[in-house]
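A protein chain is absent from this complex, but the other protein chains hold their places.
Labels run A and B following the written order; every chain starts at residue 1.
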Amino acid sequence: MPSFALDGQEIVFKPGQTILEASIAAGHYIPHLCWHPKLSPHGSCKLCTVQVNGRLCSACTFPAADGQEVISASEELRQLRLRLTQMLFVEGNHFCPSCEASGQCELQAMGYYLGMTDGHFPHFFPRREIDASHPEVLLDRDRCIFCELCVRASRAEGKNVFELAGRGIHTRLVVNSPSGRLGDSALQAQDLAARVCPVGAIVLKETAFRVPIGRRRYDHKTIAEVSLEQEAPLVRAHWQEANHE
Amino acid sequence: MSKVKIATCSLAGCFGCHMSFMDIDERLLELAEVADFDRSPLSDIRQIGSCDIGLVEGGVCNAENVEVLRAFRRNCRILVAVGACAINGGIPALRNRYDLGDCLEEAFLTGLGVTDPKVPGDPELPLLLDKVHPIHEVVKIDYFIPGCPPSAEAIWTALSALTSGNIPQLSHQRIRYD
Partner (left out) sequence: MSEEVRQAVAEAVGRYGKERSAVLAVLRALQKRFGYLPMHALDEVAKALELPLAQVQGVAEFYSFLAMRPQGQYRVFFSTCIVDEFKGRAALQERLCARLGVPPGQTRADGRVSVNEAACTGLCDQGPSLLVNGWPIARLTPESIDAIACFIDQGVPLEEWPREWFAVQDSFRVRGLQLNAPWRSGAALKRALRHGPEFLLRELEVSGLRGRGGAGFPTAAKWRYCREAQGERCVVCNADEGEPGTFKDRELLKHCADQVFEGMTLAAWATGAQKGFLYLRGEYEFLWPHLEQVLRGRRRRGLLGRNLCGLAGFHFDIAVVVGAGAYICGEESALLNSIEGRRGTPRNRPPYPVTHGLCGQPTVVNNVETFFSAALIALHGGAWFAQAGTAKSRGTRLFSISGDCAWPGIYELPWGISVQEALELCGADDALGVQVGGPSGAFVGPRDFHRRLAFEDLPTGGSFMVFSRQRKLLDIVENFSAFFAHESCGFCTPCRVGTQLQLKLVRKLRRGWGTLGDLQELERLGQVLEASHCGLGHTAAHPVRTTLAAYPEVYQAALREIDFSPGFDLDAELETARQLTGRFADHLAQE
């Protein structure tokens, strides 16, 4: 079996796997926000940046290869990931105290994981539109981090409800309906696209405090622990199925 | 050994962080043994003198906030941002999505039930800034204690490190943004 070294530890992988898939399947967490085990990898958040044979690469898209030297757990990379997380915080309007996703939010949990205590950079305070037109789903663009998980999920579901428009810092999430409003789109609450948002940009209405604060996903566990508990089995199952085919 | 001098203030905040500070409960007595309070709502001293540690709650929303914050920076060896509002503007910064001129006009000139339309201009009232800013955008900040409010444990952890001359380090469990 081919293998690579992740921070000095041997990771056996299956041909076709990315560095991130192989690492998570082997029980080693690499930070990530725009990656989801059920969706095609994207490589945009750059949280999963690792050094592969000395070069910076996105672990979620970079193919694993025999004999690679991969570094993920260095102080230099923690610092990089901290800065990237802070960039995501300051470019949007992330006010955790008033956000119903607090405690379930991957961006917030990433901040905790990386020891982030402040935004470091000046805040942008952008003005973005909120869309409450859908009976079951709320779209709060203030909290969008452009990971495109909803875009990819909705594409996979054949509905194409979400898309990115604009360019650069003016990039924004748009909705596929003639009015541009979520209420006029084909989105349903049970769609993966409505549930895959890692932050509080797309949230289900009337469910905000069903899980009380103190019992939320990241209240007592780190994002690394949750990822290995929930995502690792999905990756393993996926690659087992792929092998049977 | 002389006592450590601490000053605290609340800028555009709700005093919730101060309340949480009070929640260190009987440890306040421990703190009193090693520290004195300079300017603070806890001491009623109005003018800040030379201090070791300044704790600032709240963001910067007006000219007075800027001046108080600068006085703290000038007088404190170590300046700490306490709580969400100081760190990212917090709830008061929700007003940043609106234009200040529109807000003042609606509130004082054109809104429902306005009599004697006039934007209050008494010199006692500080002029508002267009946006509420985190304090690290206005002066240099040494340490941050996040939370809305930060838990008494987080405040105590940071403060006991600082009063004993150490760098405050918050564990995963102590870092919260809500």
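Throughout what follows, a contact is a pair of C-beta atoms (placed from the backbone, for glycine too) under 8 Å apart; a residue touches a chain by one contact, two chains touch by 3 or more.
Note that the structure is a prediction, hence the values are computed from the model and not measured.
Within the complete assembly, A:Ser44 is the residue of A:Ser3, A:Ser44 or A:Gln188 that touches the hidden chain. Of the listed residues A:Asp7, A:Glu163 or A:Asp191, the one in contact with the hidden chain in the full complex is A:Glu163.
From the set A:Met87, A:Ala156 or A:Leu234, the residue in touch with the chain omitted from the display is A:Met87, counting the whole complex. Counting the whole complex, the residues of subunit A in touch with the unshown chain are 41, 43-47, 49, 56, 58, 61, 63, 80, 83-84, 87-88, 90-91, 121-122, 124, 145-146, 160-171, 174-178, 180.
Looking at subunit B, the residues touching the absent chain are 63, 66, 99-101, 104-105, 119-121, 123, 127-131, 133, 137-140.
The rule is short, and it goes like this: only the chains that are shown with their structure count from here on.
Centre-to-centre spacing of subunit A and subunit B amounts to 33 Å, using the average Cα coordinate of each chain. On subunit B, the positions that touch subunit A within their shared complex are 81, 84, 87-91, 93-94, 96-97, 131, 133-134, 136-137, 141, 143-146, 148, 170, 172, 175-178. Subunit A contributes residues 89-90, 93-99, 102-103, 108, 111-113, 115-120, 122-123, 125, 127, 142, 213, 222 to its touches with subunit B in the complex.
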